[in-house]
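What you see is the complex with one protein chain gone and the rest in place.
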Amino acid sequence: MAQKSTSMGIKIKSMDYGDFKDNETLELLSRSGTSVLLSTIDSIVNWGRANSIWPLTFATSCCGIEMMATGAPRHDFARFGVEVYRATPRQADVIVVAGTIVHKMAPVLKRLYDQMPDPKYVIAMGACTISGGPFYYNSYSVLRGIDQLIPVDVYVPGCPPRPEALLYGIMQLQRKIKAEHPTGSKRETPVKPGENQAFRIDG
Amino acid sequence: MQEETVKNMILGEDDDYVVNMGPQHPSTHGVLRFEVSLYGETIRKVVPHCGYIHRGIEKMCERDTYPQIIHLTDRMDYLSAHMNNEAVCLCVEKALGVEIPERVTCIRTILDELNRIASHQLWWCAMGMDMGALTTFFYGLRDRERILDIFEESFGSRLLHSYNTPGGLMHDIHPGFRKRIVDFIRYFRKKLPEYDQLLTDNVIFRERTEGIGVLSLEDAIQYGVTGPSGRASGFSCDIRKIEPYGAYRKVSFHEVLRTEGDTLARYKVRIAEMYESMHILEQLVDQIPEGDYSAKMKAVIRVPAGEFFQRVETARGELGVYIVSDGNKTPYRIKFRTPNFSNLFVISKLAPGHKIADLVAISGSLDLVIPDIDR
Partner (left out) sequence: MPDAGFPANPQFSEILVPKDRYYDFCRTIKTSPDLFFDYLISLTAVDWNDHFMIVCHITSTRYRHTLVVKTRLEGREELSVKSISDLWKTAEYHEREVFDLFGIRFLNHPDLRRLFLEDDYGYPLRKDFTDETRMIIK
């Protein structure tokens, strides 16, 4: 896989830059806020961070099985740097939220997210975490999308997404990390918690 | 009043140490919270708290038509998705009095047994992994991918199938179906003895499972523990033998029963069931009759007013579907009697007296899938 350097000075490995025409957010990120011309040390640090993301063991329902299958011998994600799962949020880099989140589980998810040290990332895996999924209509307890709670970096659609889709999501996250400031930039929350009335925060 | 009841339930004696095995835990196989009251390392009391994945499926089904319900039943016990679908389809077909083609029953049974093997493979992975033997995770999932390949080739989806529909199947199987299954059986018959070599005769595994969590026959019936966990205690509850459905009348297989009732017995029952499933597959795969893949059904399915109940044997136990209909195209009330709901609460009887590491072994051997408890 050749190293391609773009006109903005970001070295992104593993995929042709021309393939990413629809990644507007990534362009936005690199155009505003974060430093566009990264120095060598910064890019080495980012390369190290992006290629060793360790997730937290967090699987609620069906997507958890596909996440386990992604770690299985066929679609191994250890070759992407996701070497081990950490059981404690204090040692994890990314939380791959796999499965439906209901109102009873939401405070637990928020607490886990808060316990993770910076820089931390969130992958929303599966339709349930993006928007409520098959439970969007007529359910009284499903949270319609975890981006009402925590800021999400990558959305992986599917019900359940194929392991290859999750691998693509992880690769996207790696690209995002490489375009960032080495200590992790401040990300905006797409929807502020409490803004969408479908979720009531109690206490 | 509520708080006092809770306090009396949880705290045993004054010098007990109450620990949460919280909803996020690598070994609880989903979001289940155990409130464990410990004396040193010995468990005095375990109270499971569920509800962390309660999505209100039964209420949702009241506004969905019958073919749409199938897609929701997939997501209850996702490891035996095909059997869940089949339960609702059989109930609706029984209510309508529809005659299902022979081809459909044969294919449904074949896929049932494949699903059962796949589910037991995943159980084996997870149980070994919980005990610390990480190798089992890789072996089991490697072999499971073969079955998922068959599923994907047949109907496009690895895990959540929705291939059944009231009246039959969504579409016909592809011509290479039989060959794939024969190849898989040949492959897996060589691999399954490896599972025995890895875990069953392992000294550490034996120490951790022999005599742990003994469930007596009396308790199994009282708590309604069905499936392999119940059969390990001698409870003869296999619905495939009691009320045969599908093609189970035509095949011969043994109902695997044991009497010890401990964790090792539950383990051995599941391994033996994998052999039995392969035996059933060998009998059926060469004799798929020709015919339609679905009976002729109306476009909008209206179940006549009344109450209907159907039980099937999923990989974890007995799933009962109870439909109350008032003649519309959506059910008035649908109730799923799920196996994991009854299997879960027996932990509060099995675990006290053992160490906390044994709690992991016991809950692994009961093979719980949490969304099935909460629906």
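We just call them A and B in the order they show up, numbering each chain from 1.
Everything that follows uses one rule, which is that contacts are C-beta pairs under 8 Å (C-beta built on N, C-alpha and C of every residue); 3 or more make two chains touch, one makes a residue touch a chain.
Because the structure is a prediction, the values reported are computed rather than measured.
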Hidden partner chain, touching residue among B:30, B:224, B:246 or B:261: B:224
Of B:242, B:300 or B:357, the one touching the omitted chain in the full complex: B:242
Residues in chain B touching the chain absent from view: 2, 5-6, 9, 50-51, 54, 56, 58-59, 63, 94, 219, 221-224, 235-237, 242, 306-309, 311, 318, 320, 322, 324, 332-333, 335, 337, 341-342, 345, 374
Residues belonging to chain A that touch the chain removed from view: 103-104, 136-141, 144, 197-198, 200, 202
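Quick note on the criterion: only the chains that are shown with their structure count from here on.
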Inter-chain centre distance, chain A versus chain B - centres from mean C-alpha coordinates, in Å: 31
Chain B residues touching chain A - in the complex, by the definition given at the top: 22-26, 30-31, 51-57, 59-60, 63-64, 71-72, 75, 78-79, 122, 125, 137-138, 141-142, 144-145, 148, 158-160, 370-371
Chain A to chain B touching residues, read off their complex: 56-62, 64-66, 68-69, 72-74, 85, 87, 99-100, 102, 104-105, 108, 112, 134-135, 137-142, 159-160, 162
